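A single protein chain has been removed from this complex, and every other one stays in its place.
What follows is subunit A.
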Amino acid sequence: MTAGAPTAGLAIETRGLTKRFGRQTAVDGISLAVPRGSVFGFLGPNGSGKTTTIRMLLGLARATGGRIRVLGQDMPHSWQDVLPRVGALVEGPAFYPFLSGTANLQRLDAADGRAPSSTRSARAGEALERVGLTHAAGKKVRAYSLGMKQRLGIAGALMLPRELLVLDEPTNGLDPQGTREVRSLVRSLAAGGTTVFVSSHLLAEVEQICTHAAVMSAGRLVAQGSLDELRAAGRRQVRIQTPDGDAARRVLLDLGLAPEPGPGNGAPVTAPLDYHLAPERIVAALVAADVRVRGFSVEATSLEERFVALTGEGFDVAH
């Protein structure tokens, strides 16, 4: 795999993937398309079905309906070929509290029948170093803090080189420094050609590291695409209250904006706003053209607002 260049094809592809728990539909006919080489953000509020989807991708839970292909092969049918190439963190880390960090990593690695025993302890040491846990390698996991366990979980996913990493809320419980470290880790893994599928309910996090995203809401996939595509679907707009409507529209045209043709003077003037044009420049231009500005606002249908709109109330947006 060449560094940085996405390989043709999809790392994850689902068709109509559905999971029902009794009468509740946790995942409702979702069709994911995760391009190889992408960093794919899987967004959604609590209980929207992210973890359930990930469990099905990894063959932990059986789908009620639909098809799954991971790294070009059917899951769960081809788990023996697929899973050794996938590193995973599912719904938080889980370890044997009475074993040390190193022993826990070695235990997980031994579970993969194809992982070479001869390099096991060396690889555990490397993985611990990459997540900054070398100093706690020999400590019992019982004595780890939440963030240390989370780091150890990430180390477990990195014990072997992977083609696909599935990380379910990897920054959960991490301090700001740890969050930054995970971000830079994800970036460099992606630069090395690994596809990273990362679930989160933090939009800010997804915006910073992802090339693509999908949004879940109550078990349904409500949006999917590259980050640019998602942004384009919801632009900001300016809204100007002025008695001089026609003059205002001329100013906006001069600035390269495309104001909506209004009914003339009196009604508010609106125009979609490009990201590179600072709103204060518009105000300055309007004033310079003697437009009487009585109100000026930027209505930000940012990615954030769009996700709030998509997923309804209660969406956890962190800044």
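In the analysis below, a residue touches a chain if its C-beta (ideal position, glycine included) is under 8 Å from a C-beta of that chain, and two chains touch if they have at least 3 such contacts; residues count from 1.
Everything below uses one rule, namely that contacts and distances are computed from a predicted model.
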According to its UniProt record, the missing chain among "Lactate utilization protein C", "ABC transporter permease", "4Fe-4S dicluster domain-containing protein" or "Sarcosine oxidase, delta subunit family" is "ABC transporter permease"
By the document's definition of touch, the residue of A:L189, A:A214 or A:L252 touching the omitted chain is A:L189
Only one of A:L17, A:V39, A:V90 or A:A271 touches the unshown chain, namely A:V90
The listed residue (A:E163, A:E207 or A:D244) that touches the chain absent from the view is A:E163
Among the options A:G41, A:G59, A:G245 or A:P259, the absent chain makes contact with A:G59
Only one of A:D74, A:E129 or A:D274 touches the unshown chain, namely A:E129
Even though one chain is not shown, subunit A touches it at residues 1, 3, 55, 58-62, 79-80, 83-86, 88, 90-92, 94-99, 103, 106-120, 126, 129-132, 156, 158, 160-163, 181-182, 184-185, 188-189, 191-194
